[in-house]
Structures are given as C-alpha cells and as structure tokens.
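Provided herewith is a single structure, encoded as structure tokens, for subsequent inquiry.
Missing here: one protein chain of the complex. Every other protein chain is in place.
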Amino acid sequence: MDIATLGGLVGGLALIAWGILANGLGLGPYIDPPSIIIVIGGTFAAFFIAYPLPKALGIGGIYGKSFKNPVNDTATIIAKILELANTARREGLLALEEGAGDIEDAFLKKGVGLIVDGTDPELVKSILDTEMSFISERHSESRGMLDTLGALAPAFGMVGTLIGLVAMLQQLDDPSSIGPSMAVALLTTFYGSLMANMFFIPVSKKLEIRSNEELIIKEIMIEGLLSIQAGENPRIIEEKLKAFLPPKVRESISPTAGAEAGAEG
Amino acid sequence: MDIATLGGLVGGLALIAWGILANGLGLGPYIDPPSIIIVIGGTFAAFFIAYPLPKALGIGGIYGKSFKNPVNDTATIIAKILELANTARREGLLALEEGAGDIEDAFLKKGVGLIVDGTDPELVKSILDTEMSFISERHSESRGMLDTLGALAPAFGMVGTLIGLVAMLQQLDDPSSIGPSMAVALLTTFYGSLMANMFFIPVSKKLEIRSNEELIIKEIMIEGLLSIQAGENPRIIEEKLKAFLPPKVRESISPTAGAEAGAEG
Amino acid sequence: MDIATLGGLVGGLALIAWGILANGLGLGPYIDPPSIIIVIGGTFAAFFIAYPLPKALGIGGIYGKSFKNPVNDTATIIAKILELANTARREGLLALEEGAGDIEDAFLKKGVGLIVDGTDPELVKSILDTEMSFISERHSESRGMLDTLGALAPAFGMVGTLIGLVAMLQQLDDPSSIGPSMAVALLTTFYGSLMANMFFIPVSKKLEIRSNEELIIKEIMIEGLLSIQAGENPRIIEEKLKAFLPPKVRESISPTAGAEAGAEG
Amino acid sequence: MDIATLGGLVGGLALIAWGILANGLGLGPYIDPPSIIIVIGGTFAAFFIAYPLPKALGIGGIYGKSFKNPVNDTATIIAKILELANTARREGLLALEEGAGDIEDAFLKKGVGLIVDGTDPELVKSILDTEMSFISERHSESRGMLDTLGALAPAFGMVGTLIGLVAMLQQLDDPSSIGPSMAVALLTTFYGSLMANMFFIPVSKKLEIRSNEELIIKEIMIEGLLSIQAGENPRIIEEKLKAFLPPKVRESISPTAGAEAGAEG
Partner (left out) sequence: MDIATLGGLVGGLALIAWGILANGLGLGPYIDPPSIIIVIGGTFAAFFIAYPLPKALGIGGIYGKSFKNPVNDTATIIAKILELANTARREGLLALEEGAGDIEDAFLKKGVGLIVDGTDPELVKSILDTEMSFISERHSESRGMLDTLGALAPAFGMVGTLIGLVAMLQQLDDPSSIGPSMAVALLTTFYGSLMANMFFIPVSKKLEIRSNEELIIKEIMIEGLLSIQAGENPRIIEEKLKAFLPPKVRESISPTAGAEAGAEG
C-alpha cells in the first residue's frame, strides 16, 4: 500500500471539506447530485469515445496501481544479478537455469531463459529491448488515459456551468433564485477542477515516476544479462550497474555483493 | 461497429440532455438555430481554409472510421505469418505465392509479393518502411484535422458569444431582455465546448490509438517478412513477434502456432 | 486559384455577418474604426518588432500563396522522372541534358544538371538534401509568421478591451453609457479572435499541408534522381517512388508509365 | 540600427496612446505609478530568482541586440570564403595566414588559424561544431530570459489586479469609488499584457530569427573551411555553399566569385 497516494487523497479531501465548513454553511450546498452526474458522466462518456472498450475498462486497474508500492527494489535486483553473474562465472551459463527458479520478475526470468538457451547475444538484446519499449509504450498509454480524464473533467465542468448559467439567466425575474442558481452552476466547475487536480493529474504523475523507475530496473537487467552472457567480471558488472543508481543508494548494496564479487573476481 | 464510440456519444448526449431537463426549463432554451449555425458554420469555414478541398471533404470518412472496429487482429496476423514461415521453410520462398492468395491485408500481400519476386532484402525493408511511414503520416494528418476542428469549435463558440454580448450590451435599457439575451450569447460557447469535448477531441484520441495498433501490426509484418526471407527458424520468428504483444495476448496464440513451428523447427 | 481558401473566407465572413444581423441591430454597432485600428495596428507593430524588415514585408506574398493551387502534381512528377529514367537507360546519363530542357521545376532541373555534370552521387545527395532542408526551413519560417500573427491578434484584442474597460469604469456615473461602452470594449476581443481563427491560424495550417506535399515531391525527386544516376531499372524506380503515394493515387500513374518501363526493363 | 524594432515599438506605443486618447479621458487614468511598480517590480523580482545574477544583469545587453542590425552578411562571408579557397588553391594552406589578417569574424578567424596550424580535419570539425553548439545554446538561453519575462509580466499583472479587486470589494459600501477602483485594478493586467506582447515576446522572436541566421552563417563557415582544408575546387565549394542560401540571394554573389573561381578551377 502506497500510503502517500492514499494519505494525499484523504488529506486533500479532508482539507477541502474543512475549507467548505469554514464558510459556516455545511457541506450541503456543495453537494448537488445532478451536477456530479453531469461532470462524471460527461467525462466518462467522452472517455469511452476516446478509448477502445477493453482499454477503457482497464482504467480501474491502472488507477489502483498508484495505491500499491512497486514490487521491485533496485538494490535487490542488482544483488540478484550479481549472484547470477557469480554463478555463471563459477559454473558456466547453463548453471543459471537452476538459479532462475526463484526469480519472480518475468522479464529477468525470460532473459535468463534466453541466455541458457544459448541465444545469440544480439538477438537477446533485440528481444529484451523490444519488450522493454513495449512496456514503456503501455505505461505511457495508461498515463495518457489519466491525462485525458484530467483534461475532460474541467471541460465538462465548464459545460455544466454553462448549462446552469443559461438556466439562471432565463429566470432572472426571480432575484432571490439568482444566487443559489449561480452557486449550483459553479459547482460543476468546482467538481471538474477538483477531479482533475486531485484524482487524475497527480495519479498520472505518480504512474510516470513509477514507470521511469521500472524502466531503469529493466535497463539494469538488460545490461546485467548481456554482461553475464559476455562472461564479464562480476566486479566490473557491479561497477556498471551501480552507475544506474543515485550515489546514496549505491552504498547500500556495495558491501556484501562487492565482497562476493571480490572473492570471485 | 465500435459500440464504445457510439455508446459514449449517445450516452454523453443523453446525459447532457438530462442535466438540462433537470433545470425544469425543457430543452427549448438550449436550442438556438442561429447560434448553432454560427458555431458549426464558422468552424467549418475555417476548416475549409485550413485544408485543401479533397482532404477537407474526406473528414466524413475519417470520422466514420472511429465507429468501425479495426479489421486486423494481431493474433491472427502473427498466426498467418508463422504459417507463411512454415510454408517457406518447407517448400521454399516461391511457394509463398500460392499462400499469398488468401491474404486480405494489402501491406502484407505486397511484402510477400516482393519476397516472391526475389527482391533484395534491403530494398524490401526500405520499400515497406517507406510505405509504413507514409501510412503513419496519413493517419496523423487525419487526426490533425479532428484536432483542428476541436480547437476551432470553442474559438467560434467564443466569437459567437462576443457577438451576442455586444448586442445585449447595446440594448441594456430593456432590463427584461438582459437575461435571455445573455443566455443566448452563452449558448455558442456551450455548443463549441460540447462539440470539441464530445465530438472532436475524443474521436481524435481514438483514431490515435487505432493508428498505433495498426502500425504495430505493420511492424510485426515487416519483422516477420524479413525473418521469413532470411530463412529464420519459425520458432525464433514466433519468439521475436510475440515480443510485440502484451503478455496476456501472447498466450492466446502460443499453443497451435508453437506446435506447428515446433514440428518444423 | 484555391477555391477552398477563398470560399472558406468569404463563407465564414458572410456567416458571421448573418449571425450579427440576426440580432436585429445591423452591422453598425459591430464596426468601430478605432478598435479595428488598435487591434490590427498593435498586432502588426509587434509583428514588425518580431521579424526583420525584409521578412516582415514578405507576409503579403506568403499569405497570397494560400490562395493559389500548388504547381506540382505528384503523378506528373513521377511520370517525368520515369521518362528521364527511360532516357538515361536507353541513351546514357548525358542524354538527360536534352530532356532537362522542358523541366519547369528548378529543383529537379538542378538535380538533372548535377547528374549530367558527372557529380559524385554522394555530393548530389548532399547538395539536394541541404537544399531541401532549407526549403523546409523557409516554409516553416513563413508559417511561423502567421502563427505569430495568430497569437498577437487575440493578445492585442485583449489589450484593447482593457483600455475600453478602464475608460468605461472611470465613467460609471453615467449609467446609460455603460452598455454601449462595454460593447465597444468587447469589440477588440471580437476582432482579435476573428482575425486569429479566420485569417491567420487556418492559413498557417494550409501552408503547412502544402509544404508537406511539396517536400514529399522533393523527396521523390531526390530518390528518383539518385536511382537514375545509379542506373537502376525504371520498373524498380517506379516501385520505389510509388511507395511515397497514397494507394489511391498510385493507380492513376501506373498504366502508361508502367508499360513504358516494362518495355524498357 | 534595426529600424523595424524601433519603428514597431514606437509605432505600437503611439497607436495604443492614440487608442486611449480616443476615449476622451486623456492618458491620465491609464498611468498609475504604484501599478507600474508592482508589475515591473514583481516581474523582475521573479526574474532575479530565476536567473543567476551575472546572467540576469546581462538582460539589458541582450535586449539592446534586437535594436542593432546583424554584423555579418551571408554573401560577404561566402565571397570571403571563396577568396580564401582561391588563395589556398594557388599558394597552399599556409598562405591563408596572411589573408586571415583582415577577417573580422572571430569564428572564421579561429577556423583559419586551426587550418594553418595543420590541425587534423576531424579535430577542426569537432572544435568548430562544439563552439557552434555552445553559441546556439547561449542564444537560446538569452531568448529564454525574454520568454520568461514575457510569461511573468502577465502573471504579475493578474496578481496586481487581484490585489486591487480585493481592496475594491472590501470597500463596496462607497459606490462612487467602485468604478475608479476597479479601473485601477485592471491597469496592472493591461501593463502586464502590453509588456509581454510589445516588449518581451516579439523581441524574443526577433532574436530567434537572428540566431538562426547567424548559425547558418557559422554552418557555411564550417562547410567552407573543411572544403578548403580538403583542397576542394573553389567552384564546387561555391556550389555547396550556395545551397545554404535562398534562391534569390544566390544570384547576388554568383558573378564575381564565380568568375574568380572559374579562372582558378
């Protein structure tokens, strides 16, 4: 569970509610079901026009991903690759098959499989690069869906406000209704802005950062796998892979792996 | 028929209509033919300035495409390519001519034709790449037309509102007409927003996604054709082509094709 | 004469005029010479700051181009290149000098001249590529000028409206003048929007499409010239050049040229 | 002196002044020193946060550049390069040292110096390319400063207007002050818009065009210097360099230089 996503969402909504209550009117005047239906309904109607049905229906799962912590930890993956490199050096590439058993990451597992099969290094690189570029493509498509929602929500908020303003202007003869009518008209813009800036845009941003992290891990895997296949010294592999990490993270993996690699190198 | 496009459009409009009726004024005050003519007319007048006549007139066909399901299915295409690969392996490249008879896709057919003619692999790749890049160009031009419409509609909505506001302000002496006049003035902005966010922008998005899917299929075809021409093992071809697919889709084509390829490999 | 540009412009303005007249006030209140001068004058003053004098003065010619049909027709150019290819095959590269006499396009003529002079193919390609990239550069600079005008016009429309609003607010004590004053203030925004969305932005778009078409023709010429110089079979040249065309257009040039090429191949 | 920049600025401001005077209130109500200070001060305060002090202080010199005509003329530079090419052909590369004496352009002078020193061609190209890419970088940084100012000015215009509106709304009980107070509030938006669209954005545009012209001249110099070093025929050098020019400009340099080159070729 990614507590930042949940905490930000809950905290943000609580804050908005507190801001509303500070006006002394209660939450009542800020909740207008028809307005909510127009903004959410219009946004998702346009969203279903924009995306093929199977993709559009996947939005829930995509959204849910931002509440989960990422599975892979760079340090663990590098340690695993160095372990594989040591095995390969000691016992040959075929010995990797055994060690591959407990690899959970499908991408790394596939790469090890290709190496064990004796696939040509160029082909290994080409297959894994293609796979990575498609993962990147899928991630950016997912973010694109949230960005589309983030653009549609304020647009339908404005459409709703225009509907309300026209209704209000047609009934100007009753002065006492002007205020409340216009208040209701503004609610759709309020909902649209809030949806975009609290629910869609920040989550798209988080998925972008997660995607970048995941792709760096995939790059580390490819680099590591090719180095293993080329029979490089684990110490040099470690040096290469650590260049992918921010300086602070490097130290956390250095000692043990380095020692192992040193003993083997 | 792409039910998502149609459903989204019908659902969205129904929702907007329901939102309007919720105001208790009926649809009447929201339908103003002169305003409709100004927004649609102005948008399309500028559109015809922006695009050469033959292209501008093709907008209907382009728009219609978003209501149809795409013809090609990746799994079918990969299966077909693997079938061709097996044929070529078993009976030689010339034997492809026969198998090419029932290929519906013009791009794949052309590629097979080039191979059968014994065209140099570099030239095959160059011709198909050029063709693909022009298909991509044409798709993005089509989307550009919808994006242009999506930008012009709100602009002419605003132009219409300014026309209406000026008229209203010139007649401020009759207070009873202010409300309805301003309501009418706002209608063009309402129409422009709705057209852009319901009709043009989401459809442009859908065509973009369709285009991406189609181009991936073309890339698979090129990769497959070149591999066939190079006489590669069908099992390796399958491995390469499957890297273009999302993990879930891979399993759906694996069994039969794999078995065939395995028998031949 | 490009009737779409002219028709769109005339039709669009007629429509706006009709929309104004529908308000029953006549065109009078919508025409305010000082407002027109502020918007057009401010826009072009900033435009002359933005562009060096010789370029800025060329805007008229650039604008006029959007009213003319493009000179080159792809099919004609391909036919001409295939004719040159046949001549070169039959009578040698030097024989092209004669055939070059009736080439109207300066770019193609220059390329044929380079070939006849026995220029090194690499140099031919490099000279023609440089030339093409500068043509592309000049086109995009032209479009940039229209885009700049399209951004400045609404900005000075807003500046004019602010000038008018300040004047109106300073004289609030005369209620009868508020309406007309504010109406006049809004006119500059109306002019700015109309200029941008009817005169500048769509014409920039049209020039972009024309430029793309012209550059494809130039690419076809380069590809064709290099193939002729390399002594390639006209049939293969035809195949290569036709990949640059949309499928429908291909058929229109195929028969005769194909027959000729076939006879020679 | 670039009369277009100065003329556009003076003309544009005169026009705005005329537009203001047409309201019959005089310039007085449009000049509010506190508002001017807020917009200019806020804009430059943020500007000094955004740019390191030495760069921020250089904005005056950058701005001044848009009032000066560019030093280099393409035709003169090409003629100079062809002259150098002829000298090199006739008397050898070392003879260039003498001819380099009267070269004013530091970039060209440096290039000639490198050639005379017998520097390896690859290194000459790499040094000049690096230098050119840094010139381009510095130009775009300069433009970036003007663009930043062009974005900050309207933002602080709006901040000023909000300050004024809040003050006005707090004193609604005095109806006679509402109009003038709101007029003053709007002035900052007016100043911000005018500054951005008259002083910052167009000047950034002009510097962009100047930069492009200067970089093309640098490219011509590099191309010419490398050709001279390679001992190419001046006539071919001329042909190559002229491809960098628009067709019309070409004729202006052709006769004399061509004759010289012809005599030498």
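Points worth noting:
Letters A, B, C and D mark the chains in the order given here, with residues in each chain numbered from 1 onward.
Just so we're on the same page, contacts are C-beta pairs under 8 Å (C-beta built on N, C-alpha and C of every residue); 3 or more make two chains touch, one makes a residue touch a chain.
Here the structure is a predicted model, which is why all the values come from computation and not from measurement.
In terms of the touch definition stated at the top, the absent chain reaches A, D within the entire complex. Summary of contacts with the chain left out: across D:Gly28, D:Pro52 or D:Gly101, the touching residue is D:Pro52. Listed here are the subunit A residues that touch the chain not shown: 2-5, 7-9, 11-12, 15-16, 18-20, 22-23, 25, 29-30, 66, 176, 178-180, 182-183, 186-187, 189-190, 193-194, 196-198, 201-203, 205-206, 209-210, 212, 236, 239-240, 243-247. Think of the hidden chain as still there; on subunit D it touches residues 34, 37-38, 41-42, 45-53, 55-56, 106, 123, 126-127, 130-131, 134, 137-138, 141, 148, 152, 155-156, 158-160, 162-167, 169-173.
Convention: only the chains that are shown with their structure count from here on.
With angles rounded to a multiple of 5, the C-alpha fit of subunit B against subunit C returns 70 degrees of rotation. Averaged C-alpha coordinates give centres for subunit B and subunit D that are 41 Å from one another.
The multi-chain contact residues of subunit A, meaning those touching 2 or more other chains, do not exist; every residue touches at most one other chain. Viewed as a contact network, the protein chains form an open path, each link joining two chains that touch. Working note: touching chain pairs come out as A-B, B-C, C-D.
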